[in-house]
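Shown here: the complex without one of its protein chains, the others still in place.
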Amino acid sequence: MIIVMKPGASEHAVATLLTRIENAGLKPLHMPGAERVVLGALGDERVLSELALDADPNVESVKPILAPYKLVSRELHPHDSIVAIGNASFGGGRFGLIAGPCAVENEAQLLASARAAKAAGARVLRAGAYKPRTSPYAFQGLGLDGLDLLEQVGRELGMPVVTEVIESGDVDVVARHADALQVGARNMQNFALLKAVGRAGKPVVLKRGMSARIEDLLLAAEYVLAAGNDQLILCERGIRTFETATRNTLELAAVPLLKARSHLPVIVDPSHGTGLRELVTPMSLAAAAAGADGLMVEVHVDPATALSDGPQSLYPDQMLSLGKQLDALLGVMGRAL
Amino acid sequence: MIIVMKPGASEHAVATLLTRIENAGLKPLHMPGAERVVLGALGDERVLSELALDADPNVESVKPILAPYKLVSRELHPHDSIVAIGNASFGGGRFGLIAGPCAVENEAQLLASARAAKAAGARVLRAGAYKPRTSPYAFQGLGLDGLDLLEQVGRELGMPVVTEVIESGDVDVVARHADALQVGARNMQNFALLKAVGRAGKPVVLKRGMSARIEDLLLAAEYVLAAGNDQLILCERGIRTFETATRNTLELAAVPLLKARSHLPVIVDPSHGTGLRELVTPMSLAAAAAGADGLMVEVHVDPATALSDGPQSLYPDQMLSLGKQLDALLGVMGRAL
Amino acid sequence: MIIVMKPGASEHAVATLLTRIENAGLKPLHMPGAERVVLGALGDERVLSELALDADPNVESVKPILAPYKLVSRELHPHDSIVAIGNASFGGGRFGLIAGPCAVENEAQLLASARAAKAAGARVLRAGAYKPRTSPYAFQGLGLDGLDLLEQVGRELGMPVVTEVIESGDVDVVARHADALQVGARNMQNFALLKAVGRAGKPVVLKRGMSARIEDLLLAAEYVLAAGNDQLILCERGIRTFETATRNTLELAAVPLLKARSHLPVIVDPSHGTGLRELVTPMSLAAAAAGADGLMVEVHVDPATALSDGPQSLYPDQMLSLGKQLDALLGVMGRAL
Partner (left out) sequence: MIIVMKPGASEHAVATLLTRIENAGLKPLHMPGAERVVLGALGDERVLSELALDADPNVESVKPILAPYKLVSRELHPHDSIVAIGNASFGGGRFGLIAGPCAVENEAQLLASARAAKAAGARVLRAGAYKPRTSPYAFQGLGLDGLDLLEQVGRELGMPVVTEVIESGDVDVVARHADALQVGARNMQNFALLKAVGRAGKPVVLKRGMSARIEDLLLAAEYVLAAGNDQLILCERGIRTFETATRNTLELAAVPLLKARSHLPVIVDPSHGTGLRELVTPMSLAAAAAGADGLMVEVHVDPATALSDGPQSLYPDQMLSLGKQLDALLGVMGRAL
């Protein structure tokens, strides 16, 4: 950690900080310059975040050297982690396609949509029973009934299922019905929920929050691993920017960036990432080309009547076509759907 | 609601949509133009959000006419609401100052910081017992012990207290100790929590999320009012932008905007809104000049050793000076601290 | 165009607006609703932008139906345009690779870097003689000498050249030396420059501004076409967002979006779009998979000593590898490098 003192900071102020650094068990460094005094603190600087040296009125800025996350970091864990949801694998060269409708609406809708997903090559079925919605007047999901339907349809088609959990009190019941737990973008910094899914013993798909930097996402993942669960898949799903032509701005550069910094698998959700059906196929192919370990795609048997996210849901024939294009593209990269 | 059809949409597609609009109980309108067919739907268009007409592949875009929120809207409730926390009032011309340390650390720290707040004119004491922190390795708050200390210090100084609640399971216990419940920026779209505080029977301070548009904040507030609680104060605390010189970008235009659209009181948190102690006083004065109904300011007896948010906490003498400047500025606007 | 009146707008105010719409040669529509009066204006609504109806204090909002651009729109020009720079073609299924160093530094550097570009399959050489730099103390380019060197090296290798022009007074001289003119991100709304390159008779590469929405980029392109030049290539190169891990946020969804709305070719600059050498190859492949008509990539014979943009410049061997991977990926999509 590098500590830049304000111009005119007294020798006493400098000495006080050097002592605090030493008392925290780090090696202090003193670098007086022409315009600023700069201090260094060598060692495990995460200890220093407790000291909050930037709160000192004599300090101009604090510049960390090391990343603030550990367990998710590739530095301490150089090899790719492989995470399994049922018999589908993600990471370490394995590519997994997750697909299904935004929400469980009824058995017929779910079954038909799931069949479309499976026909296109999806290994895992997704559908929401608890739906976080911006408006209190929008469809909020079927809840427990939705979980039952999802489990039933997953079994019928032989597909493991992943579904969102939106508060810590629901983790146990969702974990009993689903093969994997999804934490949504709006809950990426719901730390109580992160700790709860960290203790649930099921794989977790963690979506990036709309205002989360790469580092924030990795720190959110660190909560889950620190709670004892390393079966975690990171999911890029777009951030909020000034662009209004799309629902979110899908940042595909997050894929190679996350994979460089972390050993965890990284998938992409091009449906929420764009909000527009027409963009889902090109962005799916782009994500695969960028090195993603999988995709999570919304498909609906009749998007025009979907209770949520219809505009971004693929029609079954579009899903089928996507599967074929993906398979060809992955093939040329030495991978397979 | 205005529905713009894609170029080349068939007459059949148009007729189908007109029928769906009529079946939903609205008055359909057909406006064929030279380049596009445009449809209208007159009536309570919130019904139409269930129809999700933008999911229809023949529809280019859907443009709502009415705001998607009702209970928080000034249209149905033209007069300012006044919300009381203990004996402090917010809204309808009343200005309230909330101040205190970021977190409860121990009794001495809390008591000294609260005294500094009170001396400066603060009517309500703030301090966190449950701290949502980006890193799992950062101080997470004292929890129940913190609530006890907060209640005790508030009583000792005769100040009502507000504190953050971070999950729905904690709402009851926090409501027993505090005079008002704060929902933080990271939980603004934790809908389970919004519903729970809506049923808690205590005033709520709802902070704007880092990626929340004005409309998102009002819809989050609508959740609380729809659950039966209209004692709600909106709080602008900055959004996340590309600017890195400050922790967040405080959008003071949100104050008159929110007050134009809603009857609810609006306060400003310049501490989180800037992240820098030096900016807290000018932004506090600016917020008051912009018409805010109050402020929430962090003050700490010794910011340099604070366990959280030290860099943005005022020193006691700075807090005192802020109180005096605020009082003078409010006076010229016909208001008082 | 749809005009939403404020609640309580008088009949007189409505009648005045209807008359203004009719006087502008459009067909007025009157749609009184329960909560709002809504007006329509059918016809070429671009006429109405002159009327600026949203400035009327009785108007709540104005919602356009038609896009504000014409010449660049795919509606009036349904087939892909193909733009040639020398013997390289962009659009209509043709993919072109543009590569070279950020800046012309000297003959040896330029020649070696250009050879690396050519060896990897680049058809067009890029390098800057006029460099817009954030700091006045940074290298500002070789100017005329740079143009001479660029032209000479391009001829020697048989590669057409593209280079940036940064003000309208330089357009003629740059057009004499280069085969295509580049308008950079910082100048995307330098309208004097757009008009000048519109009259220059050379193909133009127009880069998206850091704060430009898709519509802003298309309107900037409209300036060039309106000035008489339809040989224009759009270039996505990243926007500015809150993410700090990359230099810009490359929005690859812009590729299919721009191609849906416009007939113009769309290329991607992954070098500026990420700022990080390690991300250039995955983002190049992703851009091709998303349907881009080409790429503009920075390569330098010795990036560690480059006078500008070294951190995002590929080494020659990385460039060669990128060419091979691109060729394979394009092949599976029925295209070729």
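The first chain written gets the first letter, and so on, giving A, B and C; residue counts start at 1 in each chain.
The rule we apply is simple: a contact is a pair of C-beta atoms (placed from the backbone, for glycine too) under 8 Å apart; a residue touches a chain by one contact, two chains touch by 3 or more.
Model, not experiment: these values are computed from the prediction.
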item	value
Among B:Gly92, B:Gly228 or B:Gly331, residue touching the chain not depicted	B:Gly331
Among C:Arg186, C:Arg199 or C:Arg335, residue touching the chain not depicted	C:Arg186
Touching residue (missing chain; options B:Phe139, B:Phe242 or B:Tyr315)	B:Phe242
Chain B residues touching the omitted chain (full complex)	211, 213-215, 239, 241-246, 249-253, 255-257, 260, 273-274, 278-279, 282-283, 285-291, 328-329, 331-333
Hidden partner interface residues of chain C, rising order	46, 49-50, 52, 54-57, 68-69, 132-140, 166-169, 186-187, 189-193, 209-211, 216, 219, 222-223, 226, 239-240, 277, 303-311, 313, 315
Positions on chain A contacted by the hidden chain, ascending	2, 4, 7, 29, 31, 33-36, 38, 40, 42-44, 63, 65-66, 75, 240-242, 244
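Criterion: only the chains that are shown with their structure count from here on.
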item	value
Chain closest to the assembly centre - both centres taken as Cα means	A
Rounded Å distance between chain B and chain C, as computed from the means of their C-alpha atoms	38
Centre distance in Å when chain A and chain C are each reduced to the mean of their C-alpha atoms	31
Of all residues in chain C, the ones touching two or more other chains	241-242, 244
